[in-house]
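Here the complex is missing one protein chain, while the rest keep their positions.
Chain nomenclature is as follows: A, B and C, assigned in order of appearance, with residue numbering initiated at 1 for each chain independently.
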């Protein structure tokens, strides 16, 4: 199903030309299969070979003009308008892999563009778009989960530098990242007004004020990291926005992360992910395949009427999610511009979780088997995916926080705090 | 299934004797069928013939010593201990009708016993237990629903009398009631500390300071009332507790209403209710009967595997409710004494609502038919019962308030206000 | 890749039509006026009347609404189905009592007939002849052959149940069994031998009846043997119209309850402060948006991707039916005591939603058929 949607009345001739160009270029430049299976999301990347292969792909797509289309030319962009969405559709249709620098393009890039000074934009945006620099995000702290403003990591001013000390957690990609967007406290007396926002060259500072350690998930896997700052020295030129305006700058970051803002993130690709072992645990079609193969009673799980009903309920939610993404780009069919974009993460992460939950009902006793047991159905990936699905309903704003945001921003209900 | 459960170590010989006595008396004194079908709950009584017949039954049960067993003899009680629960079980087993004075025995009686002065106890408790006086409750106001303390009905002191003005809503039985328990504001400057608690002879004051008007429910039925006070004069002797302590007194009332307190309410009977037309819309067995008779596809609704699964889920919840009521009287099997009693209203009202909701799926297009359409399945009572079920999840503390209470009292979570 | 236009075929003309409809209802059909029109009398024994305002129908005809999906060569506007879906959404949002949606359903069926008689009936609809369909049997089933009406030599006998807006319609499209299979027949509301026996229904914003035919002369819309096929072809569009009505009513319930939650205070805070209200309301919004997206996708598929339109339409109706029941329930619960009263407008939409969820097959029915298509037929029994 096509996913485009031009704002009504936009100049479509230029966009049609660009679409044709993308289609043609992609026809001859698909990167083929990855050297190792890719995880469901870039945020789960844990294998350097995959990261480097993906960097290569993003570089060539960037050089071809399919990445950063809507950024100004002066900052390494394509200088186009409303064209990234077209490149995204064509990459999706051409089944190319997702783009590795998701935090860079989804969070750091727009924030730098809107809040960085001219030098910083010229320095950081081109290698960000080309994926030469991988970016990660330093917002979460042990004491600042849902309550993002409760940052304790402290930046002390020292002339035209800042001395940073603190502890960040759940920083995806930190072990591969060159740069981090970092929210710090610069005034302990003012919760929201005491924050400032920096971009930090963490790779350059590894062992010199920065330590990156893996966190172990409930599954036993690593992938996320904690990052410790011990007297890290950062130049004041890498501050985005005024001192004390970190919260406002962070809102720019989060609005883009939630897809409810101006710049379209090109990170999504269209390559069917095989994960380890050819199973796509986040798709209902795969779950139906599983049900067809799992014995239950005299038949298979796919013959159980109540399991069938739940499979179809999931399939309907999956289709609804796709159609809502499409409708979200048709202004005439959305009363409130942020209503659908703000739903995407909540609806998607809970669907993935419910797919995982149903897999136990389909596998029965075999759901007890671990990925290392060769008799585990679908390689044991479903119970593993179910546990990992809580990363989706907890990270980047828990489902509870997402519902607050929707109730407050879209329905106009008062804040629940 | 038996519903008794003596507190461990209580003197059982007296209780066994009393049980035998009850059983014998009931064997010879069942009142037979009511002159008109009885509604599911006393609170829904709307037919004077039914009320008078039920008053007659409660009087004879009271005279026989089965009602008010645990109240002191001086106030018309039986002077026993832990015996009301036995009388209740035997009345339940003997399938006698429920007792009409539910507000009197469940709310007013204990409150008068714990907070009334000696004269008031001697005057009001005997006719309350005998149902000579029907009682109703005046807590709800248009502006005081869940927020009970937000009472606006005002009582102004005038010598040894009080002048009462205000507006109460959702007062069940008010059109039959002789007395009302009434929560009033006596100080506008103090929300919780500005309340006082009275007992008011409303029938005597009808047309003389008291007006009772029926409220119309979403079903079009009446049954609840609103009560207006216009300079009603009440003697100070009918004040329960000190001026300004009305909230504390009201808590006594509500704890007993929620079954989480000392005195056992004898109001529940065991007579299978036929309602209008022989259907018991609150029982899963009746819903299963309905499913067997309603065509669906090539068979009946009872042949649809997903409907069967939901019917069984409801049947399990129904049994769980019964068994939790039983377990609630076995201290060794309950970690927190209020944990199960405080669940009863919430669980019961939501089960009734879900039974009603499933009936639409069973009846299909026929669920559109009104009780006045002779082709409506089960006389159209299921859609009617579903709509009325919201009375159960809203009145006497909404389901949301019930969950607050459970979270705060049992799980020790902080108040959500 | 799909044949569907990116914007569901919902262009500027459709948006203008929808906005005009919303304005019309805001001007002429506020909840106060609706309540005065259909709920002036309460009580279980209230007279069974089909309360509606014929002047409104005349105005709609003037505005060309009934003609929206009538082909241009039949004197209609010939807009895509999404136009009628947008109107149905506004009808639901207003709880509008009229034969418009029934006429849309009839239009869907007549568009599938392809005969001159059907074309003439479509012309009449464009001219203002309100029309409803009588294609379900006594059990309310509308699968192939589900009719209790028979036809012999152009004369109908028998009974058609659960006919929507029967007391508002000028004409009926009737499925009848003939020796050579089911055909579709046109019957005037006043035809001799036709009795319209009103059902007493809970929903105050519609009417419903059983039609009994005792030797009724009828005009053949499609010949015997082709009636079921025409209805099957029309079904996806019919499901879209029914779903859109629930989407609109759901949005009214959501916005009305949100407004109440913003203004009603308890414990010195607006209700909406409490997540016990806020989060379930958000869930209602999620359900509404899912149903709406699925409905427009299915409607667009009817015009651009017919081979997938039935599956998409079943998805839409299944999602909309469950959403209808959920939005109705939460709206009453969160309005508290006042929501439980007759005077509050909520029950009007509550009852409309409970009616809509079972119309043309409930959620479970459509999911079971989707399962057969997507998962495959069941083999044996599982437990």
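The rule is short, and it goes like this: a contact is a pair of C-beta atoms (placed from the backbone, for glycine too) under 8 Å apart; a residue touches a chain by one contact, two chains touch by 3 or more.
Just so it is clear, the model here is predicted, and its values are computed rather than measured.
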Exercise for review: Out of B:99, B:234, B:301 or B:355, point to the residue that touches the absent chain in the complete complex.
Suggested key: B:301
Exercise for review: Write down which of C:276, C:338 or C:374 is the residue touching the left-out chain.
Suggested key: C:276
Check your understanding: Any idea which of A:215, A:228, A:243 or A:344 touches the chain not displayed?
Key -> A:215
Exercise for review: Against the chain that's been left off, what residues of subunit B make contact? List them.
Suggested key: 1-6, 8, 93, 288, 291-292, 296-305, 307-309, 311-313, 315-317, 319-321, 323-324, 326-327, 329-330, 332-333, 339-340, 343, 346-347, 400, 403-404, 406-408, 410-416
Exercise for review: For subunit C, enumerate the residues touching the unshown chain of the complex.
Suggested key: 274-276, 279, 365, 368-369, 372, 378, 381-383
Review point. For subunit A, which residues reach the chain that was dropped from this view?
Key: 140, 142, 145-147, 150, 169-170, 215-221, 295, 297, 304, 306-307, 353, 357, 360-361, 363-373, 375-376, 380, 383, 387, 390-391, 393-395, 398-400, 403-404, 416-417
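One rule holds for everything that comes next: only the chains that are shown with their structure count from here on.
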Review point. With chain centres defined as C-alpha means, what is the inter-centre distance between subunit B and subunit C in Å?
Key: 41
Check your understanding: Just curious, how far off is subunit B from subunit A if you go by their C-alpha centres, in Å?
Key -> 53
Practice item. Can you tell me which residues of subunit B touch two or more of the remaining chains? Key: 304, 306
Study note, to complete from the structure: Multi-chain touching residues of subunit C, meaning two or more other chains, are 269, 274, 277, 364, 368
